[in-house]
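With one protein chain held back, the other chains of the complex are shown just where they sit.
So, chain A:
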Amino acid sequence: MEKYEKLEKVGEGTYGKVYKAVEKSTGKLVALKKTRLEIDDEGIPPTALREISLLQMLSTSIYVVRLLCVEHVLRSAENSQSPKSNLYLVFEYLDTDLKKFIDSHRKGANPKPLDPSLIQKLMYQLCKGVAHCHSHGVLHRDLKPQNLLLVKDKELLKIADLGLGRTFTVPLKSYTHEIVTLWYRAPEVLLGSTHYSTAVDIWSVGCIFAEMVRRQALFPGDSEFQQLLHIFRLLGTPTEEQWPGVSSLRDWHVYPKWEPQDLTRAVPSLCPQGVDLLMKMLKYNPAERIAAKTALDHPYFDSLDKSQF
């Protein structure tokens, strides 16, 4: 790790500390993610091995934050009693994320809406990245504006913090015991479905889409129950006709029967094609929710010059 000089701690990601660092030989900025690995006499744990090699493959897409290299720092020989070793994932460094970007348009000196054509561009890249992950059988499971990094001047968006599974399962509480946000969580996950699929990410994409338009979260719940109520109040309480099997999900209860509201009212500045795409992303029945790959062909993106992507 002597190749890098840590500059500052930039966050505590879901899986461990993240540092901004500089690669000494090139002066290039990188993000170092430090993860402790429990090492017994078996060397690198199989789950870590399989997941990191997958991350390595996924980062071939320009819409996924590039994993530059992996440094596995073994316990030192003098301290061989220690059962831990550190794994550093070295990622390209991007200086901002979508959350900060939206915040800067809401608060600050000069609040103004995001430019509709920028929203369209960012959404297209987001769908591209998600489609890439899904085509490799990988769910992100924790898409949120904080996990979408931006290269501001180039209007580029990259997905970060891919949660892959067992080594780095998405916990209810993050490293710092800060509650993991529920705002982007799909209703089937909130209702305790165990067999969820790519549709969970599409739900999150829908919520992020709306948030870019509104500059505030679409469903800002502070508990799983409140989160469901937020969703039901806008989209109506789901019925068996709409979503077969919903009432047999583990955490289903009897809820007040809300009627669906007009989604346009939640995103008044969004064009009709955009509202149509949003509706398809927020379908209750996961099987009916639009796939990321299909979304790329949605008329909402017709006016976009796709050759640049």
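The criterion applied here is as follows: a contact is a pair of C-beta atoms (placed from the backbone, for glycine too) under 8 Å apart; a residue touches a chain by one contact, two chains touch by 3 or more; residues count from 1.
We take it that contacts and distances are computed from a predicted model.
Colleague: Just to verify: the chain that's not displayed, which of "RNA polymerase II transcription factor B subunit 2", "Cyclin-like domain-containing protein", "DNA replication complex GINS protein PSF1" or "Sperm-associated antigen 6" does UniProt list as its protein name?
Modeller: When "RNA polymerase II transcription factor B subunit 2", "Cyclin-like domain-containing protein", "DNA replication complex GINS protein PSF1" or "Sperm-associated antigen 6" are compared with UniProt, the left-out chain turns out to be "Cyclin-like domain-containing protein".
Colleague: Looking beyond the chains shown, say which of A:7, A:29, A:44 or A:279 touches the absent one.
Modeller: A:44
Colleague: Determine which one of A:64, A:139 or A:292 touches the chain that has been left out.
Modeller: Checking each option in A:64, A:139 or A:292, the one touching the absent chain turns out to be A:139.
Colleague: Which residue among A:7, A:70 or A:266 touches the omitted chain?
Modeller: Looking across A:7, A:70 or A:266, the contact with the absent chain belongs to A:70.
Colleague: Taking the full complex into account, find the residue in A:56, A:86 or A:285 that is in contact with the omitted chain.
Modeller: A:56
Colleague: By the contact criterion defined above, which parts of chain A meet the unshown chain? Give residue numbers in ascending order.
Modeller: That gives, for chain A, the contact residues 39, 41-47, 49-54, 56-57, 60, 69-70, 72, 74, 77, 80, 134-139, 164-165, 197-198.
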